[in-house]
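Note that one protein chain is taken out, while the other chains of the complex remain in position.
Entry: chain A
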Amino acid sequence: MATLEIRDLHVTVEADNATKEILKGVDLTVKQGETHAIMGPNGSGKSTLAYSLAGHPKYTITSGTVLLDGEDVLEMSVDERARAGLFLAMQYPVEVPGVSVSNFLRTSATAIRGEAPKLRTWVKEVKETMERLHMDPSFAERNVNEGFSGGEKKRHEILQLELLKPKIAILDETDSGLDVDALRIVSEGVNRVRETGQVGTLLITHYTRILRYIKPDHVHVFAGGRIVESGGPELADKLENEGYEAYTKGGASE
């Protein structure tokens, strides 16, 4: 069973000629089949955690370890991490002009699966997955994320999640910017993947709204660059009622 183990992760960024520590010792274990919600105030470092796991070059790991099934993730390049089974649905997906969605998806699936998917079954797979996400077929011919609305970008991320079937999926604020209908459609997509029992999910969010659709097994409060409290789904209800104030007093979020 796939397991992602994060131990005492410290991460810095370079900003304005200064080095700033954002993650200050994150510990977390996510197993295949589990869903962990990470909830925290703006600026607490949630995206930094997500990007660091995916290997974004802007973030420097100063100490700690990340293991996927015992393999050292931090030693891997960005594409190697993806091929090892890590997937990051981004908070702000990037536009790639000149590259069509269909070409992108196929190139990506080929890389992840280690061989080109059979054309006939692939076309059908993409078409059906897009249908379930209520994406118009014309998106396949558009350039990656170019001119997509916020909600369309998020659907496109979940489309990739469904097609690439990672071992560990990190969903960074997949709920933000979605109206209620879109939130439901996107959540259903995530749930389809979860129901296979093959994926461990790290659901990063600011709001509890998405947790009505995607039921987490564990909830962690993230503040000031680390997990400050962990619990079951009931912790989300507490956050819903009380907000993050208890965790951010004294500038803990900075």
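By definition in this document, contacts are C-beta pairs under 8 Å (C-beta built on N, C-alpha and C of every residue); 3 or more make two chains touch, one makes a residue touch a chain; residues count from 1.
Here is the rule we use: contacts and distances are computed from a predicted model.
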Undisplayed chain, where the name is taken from the UniProt record, one of "Fe-S cluster assembly protein SufD", "FAD-dependent oxidoreductase", "Fumarate reductase iron-sulfur subunit" or "Methane/ammonia monooxygenase subunit A": "Fe-S cluster assembly protein SufD"
Touch criterion as defined above, residue of A:D79, A:E128, A:E141 or A:D181 at the omitted chain: A:D79
Option from A:T29, A:T60 or A:S108 whose C-beta touches the chain left out: A:S108
Residue among A:N143, A:N191 or A:S230 touching the omitted chain: A:N143
Candidates A:V13, A:I61, A:V99 or A:A246 - the one touching the absent chain: A:V99
Touching the absent chain when the full complex is considered, from A:I22, A:M90 or A:L235: A:M90
Missing-partner contacts on chain A, residue numbers: 54-57, 77-79, 81-83, 88, 90, 93-100, 103-104, 107-108, 111-112, 143-144, 160, 164
